[in-house]
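What you see is the complex with one protein chain gone and the rest in place.
Moving on, here comes chain A:
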Amino acid sequence: MSETVKVPTMAEYMAEGKQPEVLFWVGCAGSFDDRAKKITKAFVKLLHNAKVDFAVLGTEESCTGDPAKRAGNEFLFQMQAVTNIEVMNAYEIKKVVTACPHCFNTIKNEYPSLGGNYEVMHHTQFLKSLLDEGRLAVEGGKFKGKRITFHDPCYLGRANSVYEAPRDLLKKLEVELIEMKRCKRNGLCCGAGGAQMFKEPEPGNKDVNIERTEDALETKPDIIAAGCPFCNTMMTDGVKNKEKEDSIEVLDVAELIANAQDL
């Protein structure tokens, strides 16, 4: 976590009169959460490695408004959305990539009717396209032969029907991909969506992330792969609750690819 990575901002590009290939929307978790920052850095390394011309908004980025909207605060959501759209439109953004399925869903589906029209990709989709174009090499390395199970983020899977991109990338790692009994469109939520991440759960007999972690543990994995910073937190907490943190890692797909290559 100590090495500095070069991350150009849109403002710098603008000053040079250039336009990047893609805007990397980092998101609040990716910017501030210690665990998620590692995912952000891993993804940036992959972008550099694939020689992708990208930029971030940096301090001009603000929450997409997803948790506010799902909590019912449409006012706050639209204030955030309109502000972000103004910034992105001023930079004439065409293409956006993000490592957060919530940002992905919001910008892709809920910004267009407010004036924000961009091609939006989840980082697993973007990495898959780099792979297909031959710009990114994915190889097993140290994960070769490991048992990995992938937890579908609701806002990537059911919400937007993206199931294959993360799995295609994992298969390239030459790992043993094992599906949980509930996967893809039947995947169980990690418990963080709909603004639950930011509140205590309602009274019940179990936490949702424990229920989901049990699904994952049934596959006897070495690694639980995630594609969302919030799922990552929930599953990591679940693994700790089961006292399995010494034997099972929870890693984002981008981290797996970057770590495999020792980037």
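Methods note: a residue touches a chain if its C-beta (ideal position, glycine included) is under 8 Å from a C-beta of that chain, and two chains touch if they have at least 3 such contacts; residues count from 1.
Convention: contacts and distances are computed from a predicted model.
Q: From the list "4Fe-4S dicluster domain-containing protein", "Putative Zn-dependent peptidase", "histidine kinase" or "Glycine--tRNA ligase beta subunit", give the UniProt name belonging to the chain omitted from this structure.
A: The chain we cannot see is, by its UniProt record, "4Fe-4S dicluster domain-containing protein".
Q: Give the residue, chosen from A:R158, A:K171 or A:K244, that touches the chain omitted from the document.
A: A:R158
Q: For a quick check of understanding: of A:P20, A:P166, A:G193 or A:G238, which residue touches the chain that isn't displayed?
A: A:G193
Q: Touching the hidden chain in the complete assembly: which of A:V82, A:L217 or A:L263 does that?
A: In the full complex, the listed residue that touches the missing chain is A:V82.
Q: In the full complex, which bits of chain A touch the chain not displayed? Write them out.
A: Within chain A, the residues that touch the unshown chain are 1-2, 4-7, 9, 26, 28, 30-33, 37, 40-41, 44, 56, 58-59, 61-63, 65, 67-76, 78-83, 86, 105, 108-110, 113-114, 154-155, 158-161, 185-186, 188-189, 191-208, 210-212.
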